[in-house]
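Missing here: one protein chain of the complex. Every other protein chain is in place.
For chain A:
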């Protein structure tokens, strides 16, 4: 176990925990306005302070974590769900027209500036969490397709795959039964990294008003609301910003840590 892995796991679990607990309990109702208590800095009653409507920031951050996690997680799911089969297929049919089409398609999606297309998609389909998920998810597909294909290609050269072919299994069965289990570690690590990128992307989209819509709380929109008040209530920007940074940092550390931990070669080199 490395320090990265532990720190990353702790930070990520804290965020997950905050989101999970928010279903059962938050310090206050995250939508309840209380104008007399507006713009309070962190204190004993409101641990992270209150916003310009007197809403409790701690409660908003906890519920906002749900939005961030849900959007990023489903986007990773879309990327894996479509990208992994594409990558496996491309590797199984290496050099064929199918491989060529899949890889060129990947290059094309990669060439689009993801943010611009996310904005285009949300602009066309309308702003909202679902469309943010689609926009972020589409850009996860080529990432997973590419790393799956790369890892699968080297596996196809191995003897145990040859043995499976001699045993009469076809390419689809070999991909599902022998290739996929051997690329799982890689996918978990990449999934963690894409998850953190998804959190950042969701925050960016909601910041410009294209993500989750009110009253669904989201960290990005809390920052957008804070912008005009940052001069006299900096905590409005500091609180959601810190939440985003700690989440992304935690997931990145977790990804790095998992990579080192799951890769036996690196592990042996260390001991």
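Here is the rule we use: a residue touches a chain if its C-beta (ideal position, glycine included) is under 8 Å from a C-beta of that chain, and two chains touch if they have at least 3 such contacts; residues count from 1.
Throughout what follows, contacts and distances are computed from a predicted model.
Asks: Can you work out the missing subunit's protein name as recorded in UniProt? Choose among "Right handed beta helix domain-containing protein", "Glutathione transport system permease protein GsiC", "NADP-reducing hydrogenase, subunit B" or "Nucleoside ABC transporter ATP-binding protein".
Replies: Result for the unshown chain: "Glutathione transport system permease protein GsiC".
Asks: Per the definition of touch given earlier, which of A:10, A:163, A:176 or A:230 contacts the omitted chain?
Replies: A:230
Asks: Hey, which of A:98, A:249 or A:262 is the one touching the hidden chain?
Replies: A:249
Asks: Touching residues of chain A against the unshown chain: what are they?
Replies: Touching the chain left out of view, chain A contributes residues 104, 107-108, 111-117, 119-121, 123-124, 126, 196, 200, 203-204, 207-208, 223, 226-227, 230-231, 234, 237, 240-241, 244-246, 248-249, 252-253.
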